[in-house]
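Missing here: one protein chain of the complex. Every other protein chain is in place.
Right, chain A next:
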């Protein structure tokens, strides 16, 4: 049963990822990306990481997709079609990607993984205490660094998106 569900999810992910990079309409491309992200959340549910699946759904499907849709609507007409690369360039890129994929798969299938058979369930409390522990192997410092990074990114995004007005006013006052 889980096997069949995994194959269905993998099929959805790959088909919609291809549609997302080849669709000529901008908004559709974003919606296909949304399906890919939901499929990845499904994989997280399958391997029993519920907290990560919830993060994936809220941050990616809820936050990033809405942000990209906003930018598409601010920047494009909905019906506008994108110009695509030349066919020769497309074929060349596809061949190169196939080559790279071949190298990847050759390496993966020749490597022996020491798979541990397990049914361990990770609770959210485990992740939280690991994230905030300051013992050896704890992650309190990167956690704080990421929080500062998010603050800096937020301030930076506001300053950049606000545009020229800010500096003009400053210049006249000086």
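To be clear about the criterion, a residue touches a chain if its C-beta (ideal position, glycine included) is under 8 Å from a C-beta of that chain, and two chains touch if they have at least 3 such contacts; residues count from 1.
The rule we apply is simple: contacts and distances are computed from a predicted model.
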Chain left out of the displayed complex - its UniProt protein name, from "NADH-quinone oxidoreductase subunit K", "Acetolactate synthase small subunit", "Phosphate transport system permease protein" or "Urea ABC transporter ATP-binding protein UrtD": "NADH-quinone oxidoreductase subunit K"
Where the missing chain touches chain A, by residue: 2-3, 6, 10, 13-14, 17-18, 20-22, 26, 29-30, 33, 36-37, 40, 43-44, 46-49, 51-52, 55-56, 59-60, 63-64, 67-68, 70-72, 74-76, 82-85, 89-90, 93-94, 97-98, 100-101, 104-105, 108-109, 113-120, 122, 126-127, 130-131, 139, 142, 146, 149-150, 153-154, 156-158, 160-161, 163
